[in-house]
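Rather than the whole complex, this shows some of its chains in their spots.
Order of writing sets the labels: A and B. Residues in every chain begin at 1.
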Amino acid sequence: MLRLAPEGYYRFVQASSYGATFGGGEANVAVSLANFGMPVSYVTRLPQHEIGQAAVNKLREFGVDTSLIVRGGNRVGIYFLEKGASQRPSKVIYDRAHSAIAVAEPSDFNWKEIFKEAAWFHFTGITPALSDNAAAIAMDACKAAKDAGITVSCDLNYRKNLWSREKAEKTMGGLMEYVDLCIANEEDAADVFGIKAKNTDIVSGALNREGYVDVAKALTERFRLKNVAITLRESISANDNNWAAMLYCDSCTYFSRNYAVHIVDRVGGGDSFAAGLIYGMLNNMPPQESLEFAAAASCLKHSIEGDFNHVSVDEVKKLSGGDASGRVQR
Amino acid sequence: MLRLAPEGYYRFVQASSYGATFGGGEANVAVSLANFGMPVSYVTRLPQHEIGQAAVNKLREFGVDTSLIVRGGNRVGIYFLEKGASQRPSKVIYDRAHSAIAVAEPSDFNWKEIFKEAAWFHFTGITPALSDNAAAIAMDACKAAKDAGITVSCDLNYRKNLWSREKAEKTMGGLMEYVDLCIANEEDAADVFGIKAKNTDIVSGALNREGYVDVAKALTERFRLKNVAITLRESISANDNNWAAMLYCDSCTYFSRNYAVHIVDRVGGGDSFAAGLIYGMLNNMPPQESLEFAAAASCLKHSIEGDFNHVSVDEVKKLSGGDASGRVQR
């Protein structure tokens, strides 16, 4: 997806140019993992034209295998992003209807072939929200992943501008049957499945940690999940957030350190968390370590422009190991 | 329409930002006329959101009345523009399907009301090419204009990526019945109506002026037009073009001076010609003077970035009066 963002803190009505980068839930996870040195393929559909090619190139640039991308369709989905500051929130205008992936056919993808050498399949709740076709493709992929015996993770990622809560619940509910690891932010479970954390007020930024343990348990039970991870963002302002996460795993709950982040770009924060967690699990870190790795990785994401999280394993481990001072490295 | 163009001569695959301006056939004509000091209204449909608002604002900025613009729909049409150089042509990727105007309904526009105080109605062949709805809206407008007794001009502006020649011929043929002044470039009459200038080779850049007199006569006869104007571009390279125009009017043919232009941005060249011609005719200039005004205005457009032609009447008259030396004004 093409991201078009006015420079700095300019509002849309002030913009005379747009920074052009690429991003989107699954792509962000793929680039994170490639930056961690993992072999990773990104599967989507993109037009043959140069804007489509530029999207392919930007994934290749960071080491993501793009050979499985189907080429066709006319549009690269676009989202316009206006960066917020202080009390003014960031604003997203989606222009992704009719994109190549939204109008793709299930027959465009041979999942059995795609998963031949795969160990893990990750998708987000944004994909099935794009169109009925995209939802059908996600379902095909989930089934094929299960058949291939590979782990499936899903980031709920509810987007109210793409579909209704009712449709989201129905579609995501079906897909969750195939999921091993469910990832959500502090709002998703309530938005999609009506599972709310008690005593939590998202707007005021006061989260009740215990309430989220209940949320994780409820999700686990409802969908027979192996693991549930929830990111816990406390939004003080558009510039300053507290950031932490929890992991519910084999009936145990783990909480990460809490980070006070001064935001450069918060888009892709959840995706960088997902990538960190997948990295930890694929490398057989114990739960607390995986969670801390994921939380530190996504903490760092907030300091990086664009959707992609350009950090190395060493940088993440230095932070998860306790050095958050930001002192110059020279 | 939002125009997104990589800076300078960068190709799409090199772009990390896009200059964002607004343009499009009729909008370009409107801004030109406003810059000439004429009262002018632009009629279209644009979304309520900030990208739609930015389009409205950019027209207001240059003095175009925007109070008749209908607000609705989800998309502002986009075109990606890569500026060519030397032997490498400029490249346009259209992303304008499903735009607010393409999905507008005829009932969105009350042309009788719109034309209440109007003296002239101008449209281009791009609008009916967008969708069947847009073609129906164009037809409504033409009929209402005739009923209101106002002059109608149409720039054929054939775009092969928007519709087939067959569909263009049929639709434009119908609309031409209401047209007084038909404007075309050196290719349009052949592309849309199969009316070709003899002994002309567009690719090599050698145009046969006499052939275009025949084209103008044929158009006039076929559609009972009052005037036909044809721009005559000889493309030496993406940087250097020769530029002139002819006007066929009351069975007389007029040719403008010829300009050797070193191109800054040639998009909107035809629109700036149309605006110049409308200005001349509305101000009762004699045919040769109107044509020279239009040719000089559009010559200057090639030296200006963006779709819009930011020149004053005085600047155009200085050039049409013979001063093409480009000496510093201080």
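The working rule: a residue touches a chain if its C-beta (ideal position, glycine included) is under 8 Å from a C-beta of that chain, and two chains touch if they have at least 3 such contacts.
As the structure is a computational prediction, the values presented were derived from the model and not from experiment.
Chemist: How many subunits, all of the same sequence, make up the entire complex in this structure file, 2 of them being shown?
Modeler: 6
By our rule, only the chains that are shown with their structure count from here on.
Chemist: Between subunit A and subunit B, what distance separates the C-alpha centroids? Give it in angstrom.
Modeler: One centre to the other, that is 44 Å.
Chemist: How about subunit A: which of its residues touch subunit B in the complex?
Modeler: Touching subunit B from subunit A are residues 4, 7, 11-13, 15-21, 49-51, 53-54, 57, 74-75, 78, 80, 82, 91, 93, 95, 97-98.
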